[in-house]
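Data first, discussion second: the structure below is written as structure tokens.
Here the complex is missing one protein chain, while the rest keep their positions.
A, B, C and D label the chains in the order they appear, each numbered from 1.
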Amino acid sequence: MSAPENAAAPEPAPAAAAPATAVRVAGVNKVFETRGGLVHALEGIDLEIAAGEFVSLIGPSGCGKSTLMRLIADLDAPSAGTITVFGKTPTQARLDQEYGIAFQQAGLLPWRTVAANVALPLELHGVASAPRKAKVEELLDMVGLADFADRYPDQLSGGMQQRVAIARSLAEQPRLLLMDEPFGALDEMTREKMQSDLVRISAETGAAVVFVTHSIPEAVFLSDRVVVMSPRPGRIREIVPMRLGASNAATTDAAARAARTDGLREDRSFFEMVTAVREALHGAPVAAGARGVETR
Amino acid sequence: MSAPENAAAPEPAPAAAAPATAVRVAGVNKVFETRGGLVHALEGIDLEIAAGEFVSLIGPSGCGKSTLMRLIADLDAPSAGTITVFGKTPTQARLDQEYGIAFQQAGLLPWRTVAANVALPLELHGVASAPRKAKVEELLDMVGLADFADRYPDQLSGGMQQRVAIARSLAEQPRLLLMDEPFGALDEMTREKMQSDLVRISAETGAAVVFVTHSIPEAVFLSDRVVVMSPRPGRIREIVPMRLGASNAATTDAAARAARTDGLREDRSFFEMVTAVREALHGAPVAAGARGVETR
Amino acid sequence: MSAHLTPRAETTLRIVAPLAVGAFVLGVWQFLVSVVGISDYLLPSPASILEEIVASWDSIVSATLITGTNALIGLVVGTLLGITLAALAARWRAVDQMSAPVIASLAVVPIVALAPVLNSMFGADSQFGRQAIAAIASFVPIFINTLRGFRQTTPVHRELMRAYAATPGQVLRTLTLPTARPFILTGIRIASSLAVISALVAEYFGGPRGGLGSLISTSAASSAYARAWAYVVASIALGLLFYLVTLGLERLVLRTRTIQPDRTTGTGTTSTSTRSTTSTTVSH
Amino acid sequence: MTDVDVRSTTPATDAAGGPPARGIRSGGSARSSRRGGSLARRRLAAVGWGVLGVLLLVALWEGYKLVAPADGVLIGETRVLPRPTDLAMPHVWDMIGRLGEPVTRSPSAQALWLVILLAALTTLGIAAAGWLVGVVVGIGLALVMQRWRLAEWGLLPWIVLSQTVPLIAFAPIVKSWGSRVEIGSFEWQDWMSVALIASYLAFFPIAIGALKGLQSPDRIHEELMQTYAAGYWATLAKLRFPAAVPYLLPALRLGAANAVIGAVVAEVSTGLQGGIGRLLIQFAGQASGDPAKAWAPIFGAIVLGLVAAGSVALLGAILKNYRRTEEAA
Partner (left out) sequence: ACSSGDSGSGGDATDDSALTPVKLQLQWLPQGQFAGYFAAVDQGFFEDEGLDVEIIPSGGDIVPQDALANGDVDYAIAWVPKVLGSIEQGANLTDIAQIFQRSGTLQVSWADSGIDSVADFEGKKIGSWGFGNEWEIFAAMAAEGLDASTVQIITQDFNMNAFLQGDIDAAQAMTYNEYAQLLETVNPDTGELYQPEDFNVISYEDTEGAMLQDAIWADTERLESDTEYADTTVKFLKAVIKGWAFAAANPQDAADITIAAGSGWGPSHELWMVNETNKLIWPSDKGIGVIDETAWDKTVAGALSAVNEAGDHLITEEPPASAWSNEYIEKALSELEGEDLDLTGADWSPIDVTLEEGGN
């Protein structure tokens, strides 16, 4: 599954997605009707994401990354094609709370304390007070914000807010995490720290992750596979498998990811992967020589 | 002048700044009185920027980069120490329109067209209609937005807006450009493009630039010297001279910068400079080995 | 949630829906009066009101002109005063704080309380008292909105102006006023129908006759309810006219942009909430 | 004048203007380095300036009386500045002094201020009832309009139009219809007609403000609730109502001011005994012989409005955690 897939030549869709498949997107089109006319946001998208796999979506602005993620989350419906999430329809998956989600903006409710924000999904699904409290504590510990439980969002820095949002998205131990540029609004240094945290957390929880980003190094650092998209209409141009960290094997599981550390950022193979994604993105080899650096 | 200066051991301040000096900051402190008490934003800042020199300020959030820039621009006054801009007081320099300024937000007036936005400073300073028009056209040409003169800001992408803001900051051919994270809000690809543009433009105009950024590669790519700051209170930790592009000599002039191209980003020396700044920032060598990459 | 509509369908529904509601209400009203037989005496049927509108057309037009003129003059004066004082209050905090109790009082004082007093002060033989009341009534929302508008200039813009060493006059002209413009217009729109209703109600409390207010009261006093309602309809139409004209003005000016939210950072400032309908203080 | 900050007492007349811009930290100038000062001191200063403003008005009034020509200032035929006669503009001290005297020479007469106070309390009670009805109706309408866009499109224009109807044309009809309501032991009282008319003015800003507030949650928050598969009611309780608080508070305050205005108008219109409105016409009728007396109910009405609006402001203090996005003034 970590073998490079080319969107132009999709593998035939199996009748039913195996439970090991977290997300199956088959032949998905999405067209928006606007005042200015029709906007083809996505066209012929085929993508399969294994359970526990970390997949990044990268591509120029407007290529449909967010749209694809929203379709998976059942926040919108495809114009054509089918999507299954753990073998269910997206709607069913949403109702079953199969996924957690985080956006570019943390989207915390400003009138709730940090703890109450993390507790929100649990509260909505009727988790009793005591286990809820315990869970929230555990989550805040995980994101390193145990001391800030009673603060309000406006008293936190952007990075801390984003960590709260991630804790919230993990509250119900989803098997799938959807993240739309969750670190886009953070400054560089905070961002780097958050990436390491996310690697750790996703390893701990073993969830599959669909991660939208603009940053090549970020995608490379985090992912098992990077899906490179092209705009208007949004298509998958290439899927670049990452061969980083401990495991080089076809099994892209959480254990492999756990081995991913900050040191990796200075690994030779890291630069190579960055170059590979960069080239996929620009549609052609950028230049020859000792490269592999995304200067941004 | 491009020799590394250490803030801890400032050179004695000359009685009067030579005209070749664009900005002289000597022993500057800045303390804010807030509800929560005193905030020492800057302490003992000494810095000299030559005419035509490109200097970046880098440092963690809250270290006082913006504050320093605002002091130079006379948008605020230092609590102690002196600042001169081309030998004048900052206020005089401001009144004489010695500098152009650009912020993280483009700050265009939404009710004015692109052309009218660029024309704003000229208009305010009584430049007649005909020369004004000519100048605006020239500037828009320079930033590649000649076709968008009659658009309104909300019809432009973020990158285009920022280019308009830069054109505006150049309108009066200032000898000094102050830029506070002008590309902070742009996405990666646009940002890279804007950096190249800025290198070109600053070479063309020969202005000195004070550039605030969070991104090490950006600082390295653009600057003659990178000023690395540490927070609370904001101090200059180190000034790292860049030795990129054509010239390695002590004269850091515009011609040297003009030679800086995109190819540079993949130059060996580039990685070394990035590493140097990174180490200065983190306060210690990051690690040994083939590094020099700021992954962000 | 709600099904997705094409933009065309949405535009159509936006027009059809209120018309349908209006037609439904009128229908029920007519039905109640003419079929169910609720007394036509106090609540005349829409049909008989329409008859009266036709019958008293000339007098309705001249009454509408009188009241409309008073409201217009009041609105204009209130606008000028509101903007001027808001500019002073925005400039000097002391002015703001000094005017605060007076403005707060004006915002809660009923017109019925002021009308007789103003008539005494300015004379019952002129329309001035009504115009003054319309001016006071429109002044309040315009002042408040304008003041808010004047405070919307973003720090970036203010610092830019400072960096340009712009004079206070230049700042006002090129930054503050354009920034406040949508707010001022919102204020004027809110004030518009207020001005009409205030001018009209003021007629109940003395002054020359002939306006809508005095004709409504005269007609009602002699139980000519259909005629009274005809004048009421005219006054609603007048209020609506004022509202729509100012709304149109607002839309027109807003066409040239205002500050947009910054898509990339999400931290931009939206200039105003002007697009949607906003409220009105109504004082009688 | 409980609170002299315009932004907090004067209803932001545009209820829909709603909460001010989010507290965006930009540059340094959002915070001021010069204005240190404790909060309490700033409050005190504001009150001081407010008092000064009132004193200035008093000085202006008396100064004008001193210097103005007896017939006021006329431009052409139009008198643009008032006549300074004691009949038109009584001395400030007369107006204040009159408050301390009995209403009439009748041996049973109470002091004027007491009469005004009692009447103001009566009107306050009626206005409060009207306000409550306005709150229920306004929020109810807002809920319906928020839930169904078609309802919003169909109703909103009429709600706006409703406020251009000269209410006093309605007062007798409301009173007349009300007097026919008799359900079991419940019998319609005249004050209820007045409260109903007050609610007609009160509901409007509340409906508009509540609608804006209920519609105010960011899309991101709405979608978040959607991903939690939260139903309509859960979303309402956990998201829409809390998010609406910053919009609702000014709307409720405006509604309170409007309720008072409506109650006074309706009292004048229907002649209901016991309230400020009644005193207004009664004392206006005595203004020729006793000009200062006519001002007493005017002051009463103003204080009443300020108290009503101020009480709602208290509500804002209780709900302060729901207003965290509002800019600290």
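Observations on the model:
The criterion applied here is as follows: a contact is a pair of C-beta atoms (placed from the backbone, for glycine too) under 8 Å apart; a residue touches a chain by one contact, two chains touch by 3 or more.
As the structure is a prediction and not an experimental result, all values here were calculated from the model.
Only one residue from C:124, C:177 or C:237 touches the chain missing from this view: C:124.
Across D:116, D:225 or D:284, the single residue that touches the chain missing here is D:284.
Of the options C:110, C:187 or C:206, the residue whose C-beta touches the omitted chain is C:206. Across C:84, C:167 or C:223, the single residue that touches the chain missing here is C:223. Take chain C: the residues that touch the chain left off the picture are 39-42, 56, 59, 63, 115-116, 119-120, 123-126, 203-210, 214-215, 217-225, 227.
Counting the whole complex, the residues of chain D in touch with the unshown chain are 83, 85-88, 103-106, 108-109, 168-169, 171-172, 175-176, 179-180, 190, 267-273, 277-279, 281-291, 293-294.
Rule of thumb we're sticking to: only the chains that are shown with their structure count from here on.
Set side by side, the interfaces C-D and A-D show unequal numbers of C-beta pairs in contact, with more at C-D. A straight line joining the Cα centres of chain A and chain B is 35 Å long. Annotation for chain B: residues 70, 75, 103, 105, 187 touch two or more other chains.
Counting partner chains per residue, chain D has residues 26-27, 29 touching two or more of them. Residues 70, 73-75, 94-95, 97, 99, 101, 103, 105, 107, 109-111, 120-121, 123-125, 152-154, 158, 185-187 of chain B are the ones touching chain C in the complex.
On the chain B side of its complex with chain A, the touching residues are 60-61, 157, 187-192, 214-218, 221, 263, 265-266, 268, 270-271, 286-287, 289-291, 293-296. Every residue of chain D that touches chain C in the complex is listed here, in rising order: 1, 4-7, 9-18, 20-21, 24, 26-27, 29-30, 45-46, 49-54, 56-57, 72, 77-80, 82-83, 87-89, 148-150, 153-158, 160-161, 163-169, 172-173, 176, 201, 204-205, 208-209, 212, 251, 254, 257-258, 260-262, 264-265, 268, 277, 280, 284, 287, 291, 294-295, 297-298, 301-302, 304-306, 308-309.
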